[in-house]
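All protein chains of the complex are present and in place, except for one that has been dropped.
Now for chain A:
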């Protein structure tokens, strides 16, 4: 069973925290700090497995982690999980994020943490590995996004406009057009609700 999935940056700032066992909020924050402390001390050329910190079950549990640029991806698992399998799963997770966000970077995780949660929910459920095939995961995520868009109705018009502009084939289009925070006021017409 996977006890927790944590993503934090090189300074220990959490970018995603998912716990599959119940801990109090204080304990959750402490676990994040403790895990960061353990993982950030590791040299670059040692193996990707560590014993878990005291707060998350000690030597019964393992931390399996990978370091990509500015982010640490850490899965805390118990002895029933295959270490190599989980290591592979982290890789699939990152590749999926890369596909879904187009060259994912830390900012993507910061501004779209709910999307990251949705992707993760297709891969791990209740602490157990659900899907490991990247294409399958992306298919599911795309289907859900379609549902979301179709429901958005008129309130989604600005968002659709944004994505339409993004998908236009303009030469030399910058990668991330951040139009997200332009507030286009939609008139409050009751008949359109």
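Observations on the model:
Keep this in mind: a contact is a pair of C-beta atoms (placed from the backbone, for glycine too) under 8 Å apart; a residue touches a chain by one contact, two chains touch by 3 or more; residues count from 1.
Here, contacts and distances are computed from a predicted model.
Missing from the rendering is one chain, named in UniProt as "Adaptor related protein complex 1 subunit gamma 2" (options: "Pyruvate dehydrogenase E1 component subunit alpha", "Adaptor related protein complex 1 subunit gamma 2", "Aspartate aminotransferase" or "Histidine-containing phosphotransfer protein"). Residue in contact with the omitted chain (choice from A:10, A:40 or A:82): A:82. Residues of chain A that touch the chain left out of the display are 13-17, 20, 22, 25, 29, 32, 43, 45-50, 80, 82-85, 87-88, 110-111, 113-114, 117-118, 121, 125-133, 140, 143-144, 147-148, 151-152, 155, 178, 180-181, 183, 185, 188, 193.
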